[in-house]
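All protein chains of the complex are present and in place, except for one that has been dropped.
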Amino acid sequence: MIRKGVEKMNKFTKLAGIAVLAVTVAMPLAASAGDRSVKVLGWGAKSGPLKSFGVNSEAALRSAIAQINAAGGVKLGDGSSAPLEVVSYEDSACKKDQNIAILRKTASTTDAIVGMGATCSGSCQAMFGVLQKKIGDASDSGVQMPILSDTCIRPGLAKISEWAFRNVPNEVAMYDQLFAWLRSENPGVKTFSGGTETDQGHSFITHTAIIVQAAVRHGFEWVGPSVPELGPDVKQGMKELQAAAKTQHWLMGDTNYSVQVRKIKKQDPDMILVSSHPFSACGFLKEMKRQKVNQKLLVGLTSSASQETLNGCMSAAEGLIIPTGFAPITPEAVSANEIVSKAGGFLDLHSAAAWENAYLVKTAVEKAGISATSDTVAEDRRKFRDALASISGTAGLIGPVTRDGATGEASKPYVYVQVVNGEWKVIHDPR
Amino acid sequence: MDDFWFEFVEITQSVGDGFLFGSTYALIGIGFTLIFGAMGKLNIAYAATAIAGAYSSLAVFMLFDVSLVIIFIVSAICSAILGYLVYLACFRFIPVHNHLAALMASVGGLFFIDEGIVHATRGSPLNFPSMFSEAYFEVGPYGIRGDLLFVFFIGLISTGVLLYVLFRTRLGLATRAVAQQDVAARLCGMSIHSTNSTTFAVAGLLGGIAGAMTAAAVGILSPVMMLPLTIKGLIVTVIGGLGSIPGAIIAGLFVGSFENVVMYFRGIDERDMYVVALLFIFLVFRPNGLFGKTITRD
Amino acid sequence: MLEVKSLSKNFGGVKAVRELDLAVNAGDIFGVIGPNGSGKSTLVNLISGVFPATAGEILFQGQSLSSLSPHARVKAGVARTFQNIRLFPGLTVWQNLWVARNSAEDTRAEGISYRWFRKSGPVKNEIDAMLEFSGLADKGDELASSLAFGEQRRLELARAAATKPRLLLLDEPAAGMNHDEIRDLDKRIRQLRQQGMTIILIEHVMDLVMGITDRIAVLNFGSKIAEGEPAAIQENKSVQEAYLGQSDGD
Partner (left out) sequence: MDYYLNLINTIGIHTLLGLSAYVLLLTGQLSMAQAGFFAVGAYSASVLTVIFGWSILPAIGLAMLITGFLAFLVGFPALRVRGLMLVVATLAFGEFVRLFFHNFRWRVTQDGVEVGPDGTMGFSEIRYFAEHGWTSWEVASLIWIFVIIVMALIWWADQTRSGAVLRAVGEDELAAGTVGIDVTVVKVAAMTAGGVIAGLGGSLYAHQITMLDHHAFTVLLATFAIAYPILGGVSNVFGTLVAVIFIQGLLVEGLRFLGDWRMLLFGALIVVVMNLKPRGLFDSQTLRWIKNVLRLRLSRRLS
């Protein structure tokens, strides 16, 4: 198990080196190409504990755009074609004020027609709040800048502003499907319980409002602390559940999970939910292993379907099932995966979305027919935004993505992956 | 009656786990205490050096396959070196009586170490080999984690060694002399700086063990552990009474079990609030902590 | 003026002051002498309220000080200096006096700026007078920390005097001074007495004490072993015993 870890580590370092090269080479290329270029600006967490998010997304975005440019760039309004250019990829450190700073910087000091960020749902929530809420609302002095995000996954964020768009999986459908499938696959599994990290908005809300209800919906029986209000509908009994199950929840930075695990073990569920980021998910899983909890099924949060989980607790995570918006199952996905890992990143559900976003931008630009000159930036942004809103579907890496212009949300295909022998394996493909 | 018995078992179990886990807090607390005792200053970067030590030992472990004992030693040594570097960077060249500057510098050190680790690992949590995690003794209704027991004993041993060094050796004598009367000590021809740097190194050794122990007990290393550990360590130091090693140990074990009990009854959202409240209670009723002595100078 | 009734102070087991009785008349310069560790400084700290007495009472002009905090005692009219000088090093000489001056009774003396106040503030004249008194007139705007040792002592004396006390406690003001400085100090203390202050002088330097005081109390091991006119004290057997073999007192 350690051995694998070693290889992984060494691979990181190699790839990191290549990444630096790739980026340094890519930048001048993008700059020099043609007199006109369609500018985009990206940002994410490139420092702080969530560094990997930013690094992976940047690698994906840059490689995808390089690929697009290699294939001739994008068509402009006047029929000519121009390359896409990543003005820069900023580090927002997952901080609200820095995200807002970068947004305003992008909007006011660059010709970028779309901002592609950012890591951390809380930061996005703040950032979206700075945007103009309704298009063309003169009384609203919010920033008018289209944002296309790959990582702000907390439910229902894009509705904050009509300028905000996301390309994140629809977790409600994703988990609904997951438990329907698990139900049919494992008739023996009846009861379930589990916990989440209460200081991370996304994990917390997804667990208590979506995942648990979805499990209930498909006939699994909640054996945690009794919550009579719990029901099959999204958010049904959410507050009661949050209150009742607080003694089996944890925090992202926790080091001791003995009480939580003991409580869950005592309930002896067939299926255990660990709705948490790798940092604490690993701690929790390891504690479960120590206390020899013997569940039949182990279900995780989509954010944990990443390399970090394997780095953290390969063996303890064995058998962990997670629905995710990405897996190298289609030719496109496989090749994208190779390209991005050459660029020093890993393709997971977030960075894959970043890759898709590059192509989404291409489609929207060509639909909008922008002129990409420095004096038409404002109207280009507006055109781009409307085009983006009008797109009802694109080809994602693992299948068609349908978009809803009104809410700015996407509904992506997804697959179910499981940790098998220390690797992510696709165990079911509902597409 | 039956479920009462059950509850009782569960509660005592939680207390036990917390108690064992508290030994990591205790070690961090001792580190703060040592440095405070020697210089009257707070080295905020201390817990960070501890974790950093564990990280570097992990790197060693990944490069060549070594036994767990080695890991602890490596971690201790690395953290000792880091501790010394922190001393050089944040304390050595700052005027002795300028506490604010030293405090701020050590904060800078914390940021630097934290971000440095993130930079090296992309912030990804890393698997830390937990020694005999299979050893899980079932004593009647109770379960005792072998590795936590081990952690606890390592904690005891290192503390014992530390106390011996402090009260039975010349170095310890010097340290305590400097701590009590640095001017007088200087007059006796002791070099404040060498004494202080050794103190930092010794504290670092301890921190390295604490870091490795925490990592082993959790099973992973991640940068998000750093800040909570720092805060817990500080709380433990104050509850134990600034500058009192036995105080720090007892406070550490106590806080560990206390927070577990609160966790058991009140849940995660209130756990830390109660720990903080505990600190306030101490500050109100025992402003000098468990073993703190009132220092009166005119 | 000041009455100390069976005053005691214990630090843990140590009895620093035991069952002490004193009576100081208004306008006197009252000397307190005694070997090191005889409880002289403790007495000052008790009167100025640095720490509370274990037992006994301190009456100042008939009212008890026991319940008052240090600053309240200053307002009541009791000021002090410290054996180891305690100025506000970061403040200018003038500010040191300023801070002390106003807190006596009138607090309305706020100004627009330090410079303005320094030129034409309500109590400017009095503070300048104190500056004169301390002989630091030309150093008013320098930081207290930049002063020489002797100057610092003078400033501290002036600062204590600036609070307009009726009773002034001087804790070894001559410590570490040379003869000229001591003569100078002697002059200053007499000046203060002329301004109507009662003074308690704690000192090792015998010729200063003997020359200036009206009455002297001798402490040993925290209790009074003698009291009387300087001349009488010099004759006193027990005092001589107390000081026998005592090589200190400069």
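Order as written gives the chain letters A, B and C; numbering starts at 1 within each chain.
Convention: contacts are C-beta pairs under 8 Å (C-beta built on N, C-alpha and C of every residue); 3 or more make two chains touch, one makes a residue touch a chain.
What you see is a predicted model, and the numbers here were worked out from it, not measured in a lab.
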Chains shown that the absent chain touches, full complex: A, B, C
Candidates C:Phe30, C:Phe60 or C:Phe117 - the one touching the absent chain: C:Phe117
Hidden partner chain, touching residue among A:Lys39, A:Lys96 or A:Arg290: A:Lys96
Listed residues A:Ser141, A:Ser184, A:Asn294 or A:Asn421, member touching the removed chain: A:Ser141
Footprint left on chain B by the chain that the document does not show: 36, 42, 89-90, 93-95, 98-105, 107-116, 119, 227, 230-231, 234-235, 237-238, 242, 269-270, 272-273, 276-277, 279-280, 283-284, 287, 298
Touching residues on chain A - with respect to the absent chain: 46-48, 51, 55, 90-91, 93, 96-98, 100-101, 104-105, 107-109, 122, 125-126, 129-130, 132-133, 138-143, 154, 160, 198-201, 204-205
Residues from chain C at the interface with the omitted partner, ascending: 48-50, 69-72, 74-75, 79-80, 82, 86-91, 95, 98-100, 102-104, 109-115, 117, 159-160, 162-163
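Operating definition for what follows: only the chains that are shown with their structure count from here on.
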Geometric centre: closest chain by C-alpha means: B
Centre distance in Å when chain B and chain C are each reduced to the mean of their C-alpha atoms: 48
Between chain B and chain A, distance of the C-alpha-averaged centres to the nearest whole Å: 36
Gap in Å, rounded to a whole number, between the CA centres of chain C and chain A: 73
Touching two or more other chains - residues of chain A: none
Shared interface positions of chain C, touching two or more other chains: none
Contact footprint of chain A on chain B as seen in their complex: 10, 13-14, 17-18, 21, 24, 61-63, 65, 115, 118-119, 122-127, 129-130, 133, 136, 143, 145, 147, 214, 217-220, 222-225, 227-229, 256, 260, 263-270, 272
Residues of chain A that touch chain B when the two form their complex: 1-2, 5-6, 9, 12, 47-52, 55, 198, 246-247, 249-256, 258-260, 262, 266, 278-279, 282-283, 286-287, 289-292, 307-308, 311-314, 316
